[in-house]
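This is the structure I have questions about; it appears just below.
The complex appears here minus one protein chain, its other protein chains still in place.
For clarity, chains are labelled A, B and C in written order, and residue numbers in each chain start from 1.
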């Protein structure tokens, strides 16, 4: 199942629901350019549970119609300029959530359940604006006790970056178990990795503990420094200067276009 | 937090809800004798999700009033004699479940939710005999679609055995994540381990991936071969001959008493 | 080792399991189920030989064939996600409506005979498309008119979420198919050495059947060769006792004198 980035990108089709991880978990930034080149638009992006640079760039490239998220930002580099602009102009539909609600929706899909209940949310404008969520009275209490039900989130495609995969398609995700949650919930899971190892990651209990089995992995491509300018836990730190450079450039449509066409989309090796 | 087996056993009090793992996940057989010596009875045992030798011995010792489980057996060694006898005489209350319902109840507790929905179960005598479960119509469908809600399972104490802990109280559970689920859901978690390691298990991503953080661990004791006669994944195999020896002995009250008083309760080193 | 060579009854069972699994991508097998596991391994070997899409086998409780890394809940999650196409279920009692009892005989909860419990059946029977009921003992105490306790029901009322259920029932005497519309079993074939009258006597429920049921086909030479070679080798890793027993039986079958002498 070892492919290249373009082959992975071709598996994303217009209108799909695309799950992408939080900035510190393993963002496959290496896939951003191939996704934009592929050009499949009208995407419904699900941030697990928040989004950053990749989401901002996909929005800037005009590929996104809906963002379902608990937040989008560039962290230390400030607000996400293309996201903020698209919200302001109404160019994208925003489905504001809260982190545990995104996790609950994915967990419902993981469990094959139609929904998961969660505490909190009552009285928020987050809930008020989510017509797709339901409130019921907790049936285990005699009266009252409203509780929110979050419907299952079933992405068509999950895309993330991890340190390594083996020749058998197993991917090492370490303690970043939201990556497993995304894969469990999604129909297709596309993974980029720093490297391929020869021995099965399931062959010993130590590496197996942090492994997403190939059962849940659709396709893999090698992309060294594939999270850049984000960091990858245990591998390399975030390139904050580059994030700031992007944040400044992307304030305007032209600046964004300039940035995206630039050579700096490649990581320094 | 490094203690001995007796100190661990003292934290179990009469009437408590006690969560114990499935036979292949890491049963703390080393705790069975201290628990019996401690003598805290009227226990509500929750098998995660099935029980075996330890549950049978606690029942045989008269410490158990309720067993909540998807099954109790000695696997290749056959039925669990003390459990079967206690069911027949009505000496214990049995709350028959199904594996994913036990997992759902623990997951509800992990999430701080009052219940979790699950598919299946409709039309079974498992459901018919569980007055503590509820059936509602799935609110996300226009009509019908009954679905079972499993209330949160919140054990007072979880007890299990694992290969190692570090000096900081972190426990390595590898891919046996039901052990983490038990700990998340339980007020107190008591762990026996084969050995203590000096370096923090959280210090590198490889071992961290399979680590239950000390946040969830109340107390730890060292017990070499502490799962015996069960095996421990990655460490040693099950001693099936010993299980068969027990299964034969425990067919009668006298045989059980003989077995339990015997020297063979110690593992061969 | 030609098609005309003598064949063990268990080889017929294993080959039948492989036929029943044809087309699945992923099959899960219980920990102490060597015949279902052998059938799944045989199908995998056949597909491999034919260059067709690979078959994935998960053997529960096995370290060697455990591809799960999320604890004992993962099997059920995986099934809930629709990633498991087939599963095997036994039963202390199985009735003519496909209901399965893994809990006990007689009253409940104080059963006169208590079995371990329902395990995951009350869920998996609902969500795994192809559940194969497998029980070698074919007797009226197993195959009853009505089970004493429903661990998992053969069919569900309209409106109940159900995308899985019984596909076939395989015993030491024959093979039944489950008719989902009628909610009952029809005899599909009788294993060599058995007949309809015997099966009727040994079955506590009524079932549909042709006047002259067919005989369960024996594996062809290619299948038998894979089964006695590659599959037995694979099986030895996970079920060494079972594999050794089968090899001994086979030797006795092929060379009775040598077996007696040894």
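Assume a contact is a pair of C-beta atoms (placed from the backbone, for glycine too) under 8 Å apart; a residue touches a chain by one contact, two chains touch by 3 or more.
Just so we're clear, the structure is a prediction, and the values are computed from it rather than from any experiment.
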item	value
Touching partners, among the displayed chains, of the absent chain	A, B
Residue among B:36, B:72, B:95 or B:109 touching the omitted chain	B:109
Of A:17, A:38 or A:103, the one touching the omitted chain in the full complex	A:103
Sole contact to the chain not displayed, among A:121, A:159 or A:260	A:121
Selected residue (touches chain absent from view) among A:115, A:172, A:216 or A:233	A:233
Of A:111, A:175 or A:225, the residue in touch with the unshown chain	A:175
Hidden partner chain, residues of chain A it touches	22, 24-25, 48-50, 69-73, 75-76, 79-80, 83-84, 87-90, 93-94, 96-101, 103, 107, 118-127, 129, 144-147, 175-181, 233
Contact footprint on chain B, counting only the chain that is left out	109-113, 180, 184-185, 202, 208-216
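As a convention for this text, only the chains that are shown with their structure count from here on.
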item	value
Chains touching both chain A and chain C	B
Computed distance of Cα centres, chain C from chain B, in Å	29
Distance between chain centroids, defined by C-alpha means - chain A, chain B (Å)	36
Where chain B touches two or more other chains at once, by residue number	100, 107, 118-119, 145, 147, 175, 233
Multi-partner residues of chain C (at least 2 other chains)	68-70, 76, 80, 127
